[in-house]
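For this view, one protein chain was removed and the others were kept in their places.
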Amino acid sequence: MDLQTFNQIADLGKLTFSDTERDELLHDMTDIIDIMDTVKNADLVYDPLLDNKNVFINELRKDKAETSFPTEKILKNARNMNNCFVVPKVVE
Amino acid sequence: MPGYIPVIGLEIHAELLTRSKVFCNCSAEFGGDTNSRCCPVCSGLPGTLPVINETAVEYAVKAGFALGCSINKFSVFDRKNYFYPDLPKAYQISQLNLPLCINGLVPIEYEKDGEKHTHNVRINRIHLEEDAGKLTHNDLEGVSLADYNRCGIPLIEIVTEPDIGSAEEAKAFVEKVSLLLKYAGVCDCKMEQGSLRCDVNISLMKPTDTELGTRAEIKNLNSIKAIGRSIEFEIYRQAKALDMGQRIIQETRRFDDNRGETRSMRSKENANDYRYFPEPDILQVNITDDQLEGIHADMPEMPDKRLIRYMSQFGLSETDAGIIIADKEISDFYDDVVMAYNNPKAIANFIISEMMRRINLGEITIDDIKFSPENFAKIVELSESEQINKSNAKDVFRALIEKPETDAESLAKDLGYIISTDMGKVSEVIASVIATNEKAVEQYRNGEVKVFGFLMGQCSKALKGVATSKLIKDELEKALKI
Partner (left out) sequence: MRSALDKKELSATELTETYLENIAKTDSKIESYVTVTADIAKEQAKAAQELINSGKSSPLTGIPLAIKDNICTEGVKTTCASRMLENFIPPYNATVMDKLNAQNAVMLGKTSMDEFAMGSTTQTAFEKKTKNPYDLNRVPGGSSGGSAAAVSARLAPAALGSDTGGSIRQPSSFCGVTGLKPTYSRVSRYGLIAFASSLDQIGPIANSAEDCGYLLNAIAGFDRHDGTSANRAVPDFTSKCGQGVKGLKIALPKEFFEEGATDFVRKTVLAAAEKYKSMGAELIECSMPSLKYAVPAYFLISSAEAASNLARFDGIKYGHRSEKGSTYGELVLNSRSEGFGREVKRRIMLGNYALSSGYYDAYYGKACALRQEIRAEYNRIFETADVILTPTAPRTAFRIDENITDPKMIYYSDICTVTVNIASLPAISTTCGYDENGLPVGMSIVGKMWDEETIIGVTDTFERNFTKISAKAVK
C-alpha cells in the first residue's frame, strides 16, 4: 500500500497518525492485505437473492408514532446549547 | 443560447407523509422544538438498530406507480457513508443497486414563446432513504447547532434520465411530479418547508458532439423559480466558459437566490467515495404480485383519470377541467362541493371565476377557505336559483372567508342579498318609473333603444333585493311595449 492511498483511506475514516504509528500501520496493512488478497482466487460471484430472508412488506413495522425521548436524555452525553448538539462552526 | 444544447437531469427529494419516521417510531411531523422528536435510534446512539416502516415502503411504491415506474419486488437497502454533523450515524441508509422503483416515464406539457409543447421525461429510479438533521449557525458563539428532529423522516429520491433540455422543461417537470405525488397522497410537496427539494445536474454539448459535456450539480433548490433561474444562469455561465475555451469542472454548486447566481461550494476531499455496501441491519424487502396489486388498487384517483371524469361525468370543458385538477386541494374541494350540490358546471364556473381568481391574485390561499364545502355549495345554489344575484354571490363568498362558521344563507340574508321576487312590487315600481319618465319612454318607443338602460337602472335601484335583473328586464320590456 502506498502512502497516498494510505492517506486517502485515513481521511475516509477520519483518522490521523503520528509518523511512527503510520509506518507501523502501513507495514501491518500490507501484511493483512496479503491475507485479504487470497479471496480473489475464489471463483465466485455474489448473488443478493441468495441472501433473501423472505421478509415481505406486510411483515414490516406498522406506521405508528410513539412518544419520543426526553430531549435532555438525547443530549446527556453531548456538549449542548439551546437543546442542540454543539458542533464547531461548519463552513460550507 | 445558440450553439449549445443543455442536457439536464434532476434529483428530487420528497419527504413522505408517514406518521412515524422511516426507521423508528418518532413522529415524522414537520417542525417541533429542537431535538424533541428524537430517540436513541434516530439520534444515532451506539447499539441502536433501524426497523423499517411498512407505510414508507408502500408510499415509495405508490410514488413509483404515480411516475409510471416498474417496481422491484426484491429491494435492498445500502449504507452511504460520509461524515457530516447533520448525519448522526455517519451513514445514510439508502438504496443503491436494487431500489424500490425503476424505469418510469412522466409526460409534461409547458408553454414556451406562446406555444404549447409536450415532452416525456424518463425516470431512472426512485429509492427510499432517510432525511438528515438540520444545522443552524450561531455566529455569536462561533458554533453550529445540530437538531435531529428531521433525521429519519422518510425520503424518496427521484432520479431522472438527462432528458430535460431547458429551464421551462425542468420547471414543468417538477410541477408535474409535485402534482402526481400529491395526488398519490405520499408527499405534501411544500418546497418552502423543504418537503420537496431538487438538485439539478447540467451540462452543455454542441449538436455535433457525441458525448455529454462535463456536468455541474446545483444542490438543494427549494422553489420552482430557483430551479428555473439557476438553470438559466448555469447555461449562461457554462456557455460563456466554453466560448472562452475553458473547461467545465465537475463540481457541486449552490444557487444564491439574492444574486441569481450559482457558486462553487467548497469541494470536500473524498466526498464522493461513499463506500456503499448492503445495510446489514435491514433485511431485504420482498413484495408479492398480490401485494403490489393491493397497493395499486389503493392508489387515489390520479389527475389524468380525474380529468376524464370531469369531462365525461360533469360535462366540463377540457380547459376548465384542466384548471381545476391542476391543484389537488382545489380539485378535492370541488368534488366535495359537487357532492353537496349536484351542479358541477356552475360550481366549476364559480370556483374558476371567483375562488381561483382571488387565489391567483394572491388575496387568499386555499388554506384561508375554512368553511365547509356544503356552505360553498349553498352560495352557488343561491346564485343559480336566482335567490341572490351573481355579484352578490361573490360578496357572500368573501364574507364567508372572514366568518367561516356562519351559514351562507343567513349571511346572504343579513347582507340583504336575498331576492324576494315580489311581482306586485315589481309592477308597481315599473309603472311608477314609466309614469315619472315620460320623455324617456317616448324616446324608447320612437326607436331610441339606448334609453332602455336608463330606465332599467331606475327600476333596478328601486327593486334591489326584490327581483333579479332578468326578471326586471323582461317585465320592463313588456310594460314599454304596451
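Order of writing sets the chain letters: A and B. Residues in each chain are counted from 1.
Simple rule for what comes next: contacts are C-beta pairs under 8 Å (C-beta built on N, C-alpha and C of every residue); 3 or more make two chains touch, one makes a residue touch a chain.
Predicted model, so just to flag it, every value in this text is computed and none were measured.
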Cross-chain touch to the chain not pictured, restricted to B:281, B:428 or B:442, is B:281
Where B:62, B:79, B:197 or B:328 are the choices, the one touching the absent chain is B:79
Where subunit A meets the left-out chain, the residues are 1, 5-6, 8-10, 12-17, 21, 25, 28-29, 31-40, 42, 44-47, 50-51, 59, 61, 69, 73-74, 76-79, 85-91
Contact residues on subunit B toward the hidden chain run 40-41, 43-52, 79, 81, 83, 85, 88-91, 144, 146, 273, 275-278, 280-283
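The rule is simple: only the chains that are shown with their structure count from here on.
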Between subunit A and subunit B, the Cα-mean centres are separated in Å by 39
Per the touch rule, the subunit B residues reaching subunit A in their complex are 18-20, 25-29, 33-40, 43, 51-58, 74, 76, 81, 83, 85, 97-98, 135-138, 141-148, 254, 265-266, 269-270, 273, 275, 278, 283-288, 291
Subunit A contacts subunit B in the complex at 8, 11-12, 14, 48-49, 51-58, 60-66, 68-69, 71, 74-75, 81-92
